Each structure stands twice: as C-alpha cells, then as structure tokens.
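A protein chain is absent from this complex, but the other protein chains hold their places.
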C-alpha cells in the first residue's frame, strides 16, 4: 500500500482522512471560520476552489491567487493540510506556492499535458475521476503522473454522468474496491459531487466508508443557500458535524475498533 | 414505513433480510443443498430462476414448472420464504402456486401489462429496477401495482447500464436513500447484478447496508464456475458465509446493536 | 435481402416505405382523416396506438379494442397497410384481428415471452430497438422471433437513452448501416421518437434515408398541441407534407433516380 504523506498527515495505509470546505473560496473571514469549524469536527484537510471550472463563462470563475492566499492562511491557522485545483499547466507553481496538494479536477482528468507537468512537478496530487471516464482510464491518467516519477497520488471517485436525473451524477462506489485490487494508490470518495444533493450526502458517505474508501471529500459552507457555487450539494455546519460523528464511528467499526473508542477519539478533538 | 409480511417474515420496518440462491435452478438435489446452506448462514429467503430472461434464445432458458416445484420443496425443507421471477402475465398463477414472492425482473420493469396483472393478483412482489430506468420510473412502475390495490411491494436496486466496462452494471446506491425519502416501500439491493463480479460483491453489499438498504439479494452456487448462468458474479459457500458474517455485524452496528450482540445472533444460527 | 411482404406492399429490397399516424388513436373521425391525409402525401402504412405503454399509470392508456377497430376501418378506407402495438402475449390474436403488422415497442424488446409468442403467431412484426438495448441485443431479440419460424420482421431504430438533454433520446443512425451488414432484415428509422422534438424531425428523417434506411415511421396529428400523447414530437399536416416531399426526392436520388422522376411520382399521388 502506497500511502501519501503530506506534512504530518498520512493518507492511505489504513489511516482514514476527511477533506472538507467550500466549493469556491469566497472571502477571507469566511474561509478562516470554515477551517476552524471543520477542524473541530475532526477533518484533516481544507479544500476550496480558487480557479473554478464552470460550464458557463458568465458564472463566477473564482478569486484566483487572492483566494489561494486565504487558503494558506486559513489552513495554517487551523492546523490543516490544504488542497486546491490547478486548471492550467502555467499555474502549477503558483498554486503549489500556497497549498499542499494540487487537485486535478474531473474535467481535466484527461488533460494529458497537465498530467505530465504535475507529474514532473513532484507535488502531491489529488486526481479526480473524470465524470465520463472509466476506472481503467482513471488508472491510466495516474500512470501519466507516475511515469514522470511522482507517486504522491490520491485518487478520488466523484460520480459519473448517466441518464439518472434525481442525482447530479451516479456515484460509482464499485470503483473503490476495484481500485483497491488494481492499484496501490489511496482512493477517497466525494459524495457531494457524487450525488449533488445535500440530503443524501451522509448515507452515501457511510456507504463509501463501508466500501473501503481511504477518506472523504465533503463540501461545507456556513450558509449553503448563499454559496456562490454548488450550494445544493453543500452541508451546513450542523449537518457536517453529524456526518463526521457517524462516519468516524463507522470507520472505527470497519477497522475493528469499538464505537466507544471512536467516540472517545471524536470527543478528544 | 410500509413493511411487507410474507409468512412469518417482515421485510422492511427495521428488519434486515437476505435473499440468496442460484441464478438458475439447475436440479433438485443442488437446490435442496443450497437452501440448507444459506439458511445456516442466516439468509431468510431462497431465490432461484425457473423462467430465465436470456439475451440470446440459444442460452439456457430455465427449467420452467419443474424448477418451481424444486423451489417449493427446498424452501419448505429449509424453512425459508421463496421468490422466483414471472416473465409473462399468463404464468402469474402458475408461479404463485409454487413460491411466496413473485419477482418482476429488470427487463420487465416497464412491462406495464404485466405490472397491472401482478397488481390485480395481490401476491407479494419483488420489483427490480430496470437497468436503464430512472429512480422515478421505478417508483411509477410500483405505482402501476399499487393502483390495482396491491401494496405488498419490495423494491430492488440492481445496477444500471453505463459506459463503465469493469463492472457489468453501475450499482447506483444513491437510489436507496432517495427511495427512503420518496416512498414507504422497503428497498433492498442486489450487488451480484449491480457489479457482476464476485470479487467485489462483499464490499458492495456492505456499502448497501451502510446506505440504508432493508436487505440484500445475493447469488450463491456450490460451484460458480460451473453455474449455468451468471457464474462470474456468484459466490461460493465459504464466500457467502464470510459475507453474511460481515454484513450481519455491520447491519447490527447500523441499528445501534453492539457487534457482540450481532455476533451472538449469528452464532445462534 | 429478406423483404417483408404485407398485402401488396414490399418492405425492404430497395423499396422505401413510410409509416405515419398519431401516437395514440383518439377517435374515429380523426383517424379516418389522418389516414386519408398521409395517403395523399405518399405514406404506405397507418400507425396508431390502441394499447399505450405509459410511464405513469395515471396517463392516458389508449382506447384498446375500440381503437383497433378504428384502425382497421381507417386503413381500409384509405388503402393503407396498418400497424399497432401489442403489449401483452394474451392480446396477440386480438390485435392481429384488426391490423396487418404487430409492433413490439421499445420497452418490450426484451420481453422474451412476448417475442416467442409473436414468433409462433407468424404475423408480420415491427420490432423496435429498446431504448436501453445495444444493436447486438436488437438482433438477438429478432432471433427469438426467427427461431420460432417467423421471418416477417421489420427492425426499427428509434433512439437510445443517453446523458444528452436537448433530445428525448439519442438517435443512433449508425445502427442502420451496421444492421445492413449483420442482418438481412429490413430496417426503418423513427426520428419522431429518436429525437423527440418536431422541429428537427425532417433533417433527421433525411439523415436516416442517407444512412440507408428502408423506411421511416413518423408521428402525425392534425393538431399536435392537443394530441393526447407525444405532441412535442408530432408533425402537423403541412410539416408532414414538406417532409414527404424532401424525403421522397432524397430517397429517389439515393437510388439513382433523378429528382424529376421522384417529383413526378409524388405529384401523381
């Protein structure tokens, strides 16, 4: 098992981790607050988008470098590792100067020029499955990065495009045990994008844990209805706290710990 | 919550159940053995196909009424409830004379003539989601049965057709919490068809339990490699026993029982 | 090339035919009028549904046998061949007593019990591709009918379910040349269902002709906005007349006739 170490955090190798935060970074104060809040709930990594891939050019495109600076400040203040998306090969060094992990988003999973360059960069990479990509294609995309000598790769299942209309994507949890068989890389799950509706994020997060995921990525915002993007799939603080309690207990149970031990760990936060 | 009662068994309403058995009924002795084996592992319902919907007319089409008579005998001998598929409206009474629950298979979910007739029949129905049907269409198919006055319906998620090639279908577990919100009917999950490969049936069964499924349907055969249909997705006895142990413990944990209690219940079998 | 002969009409073998009519048969006078109108435009076969497969049990389910009697009268009055759907194996003889060709609808393409029985019946069959079925599965469904000794089969491409949202289905015209290579059966195309929107039925009908289709099925209604089903994809009389003029000219061109010859044939109607 090839665990990825980022600062003091081990991802994979039996260590279950949670990434959380807003879809888009909106302003400094809010991000500082979110970071503090998710840390208190037991999350390990702060996520937030500064460069946003939006279907329409008239949608909010993200704060860019200004947003990245808020990420750095908020993650450090809360004692969290940080992750943010890089969309263009010319921005790799810029993003890496502010955050710990570079995310390759679903729409760029087969942007092979970008994969080669983040491979060469050597930074830790969160590689999300393309929403229209097969599991084999995800593993071959990881191979583009590995081939350049970079094995700090975390894979992420985040749903695929199908005909179903009650969910934004179809969350393909079978990817998790299959990747466990075909690869040594850690694989996490993003139920927020996987289903695209906040009301079932928690049961699907638990399903991902039961399927063997090494971690979760969850969208959290103090007021999802006013979020600048993806509000419909974002949890507010109380819902996220509930999710974390259920998920950490289940994760402990899956590893053979007693729920009491898990609860103890949660309370200690 | 509208539980379905069949003989002494309650499906839904917090009571977790497991259906298991071969894809096709092959012969009398084998079915008697399978029934005894799955009962010993804690299963509640014997499944087995006598009328088989096969893509090619040159594939094995099932034993027909002869197979149904073996079902009746094997289920009664082992103390199990039984379920088998009905494919044609003219066979409803025939199938119902041998088994407790009539299955409407994935390919017949939108065979509306058949839905109306099983609705009028009043027998308990296992309604599988069409492999190309939306969740809303599954609920409307159930409505065809309900409209005729029959509310003894168990829904079943069994995977949908997508572009992914490493699984036979994409197992859409988001259907489970969504149906819990939109309907009072119990919903079970069929990971055997959902993924189509035996090696990941157990983790996906656990994911279904974590997502809130009221039960599972699992294909079991003494020698999957020699099964007349669906061998690649069928568990042998030892694998099924392991699955049951893990699933029953997880199910107990989800309901707030301790694993020790669950283990105790399992050992008592 | 295995042409299907129904009354004096040859379908396939280089003879291009058009089926047209309403989605649902609504009343006697209207159907008599539609039949006369489509005949005047050059159509060969009257289509109309008496038993309607509707997603919801609360939608209009069709006039049943009463509708079939109108079909018989209208087709005979106009000198047209007739086709209507059979949804249940117990209705085969009933439908066949009123119409010339039995349609197996998209939702019943893998209703194997029905396929076997229409195979045994010997009546001419219009077999529509399932909206969730591969081309190979369509050919295997035809094989269910052929195996019973009935080779009077007309295949029909009518669109498959995909993620695209601006069309009801994705009209898979590649099925036409592929089936020409793999089968001797005639294959027609149904652009009305294929795209589900009247405004592009004519260009897609022409595309089907250019791809080599042996005929077309087109939904026509005197007032599509008031049609009891599928109004959004149905042509009114003037649009259908325009379509027929363009399609017959193109079909003539494809066969090497001059447009003048084709126009002459059209004017002679």
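Labels A, B and C are assigned to the chains in the order they are written; within every chain, residues are numbered from 1.
In the analysis below, a contact is a pair of C-beta atoms (placed from the backbone, for glycine too) under 8 Å apart; a residue touches a chain by one contact, two chains touch by 3 or more.
Quick caveat, the model's predicted, so the values are computed rather than measured.
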Checklist entry - With respect to the chain omitted from the figure, which of C:63, C:127, C:176 or C:235 is a touching residue? => result C:176
Checklist outcome for this item: The one of A:111, A:150 or A:174 in touch with the missing chain is A:111
Next on the checklist: Contact with the hidden chain only, please: which chain C residues?
Outcome noted: 132, 134-136, 160, 162-167, 170-174, 176-178, 181, 194-195, 199-200, 203-204, 206-212, 250, 253, 258-259
Checklist entry - Please identify, in ascending order, the residues of chain B that touch the omitted chain? => result 161-163
Item to check | Absent-chain interface as seen on chain A, which is shown | outcome: 51, 53-58, 87-91, 107-108, 110-114, 116-117, 130-133, 137, 140, 143-144, 147, 161
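The definition used in the following text is that only the chains that are shown with their structure count from here on.
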Checklist entry - In angstrom, rounded to a whole number, how far apart do the mean CA points of chain B and chain C lie? => result 37
Checklist entry - So how far apart, in whole Å, are chain A and chain C when each is placed at the average of its C-alpha atoms? => result 49
Checklist entry - So which bits of chain A are touching at least two other chains? => result 162-163
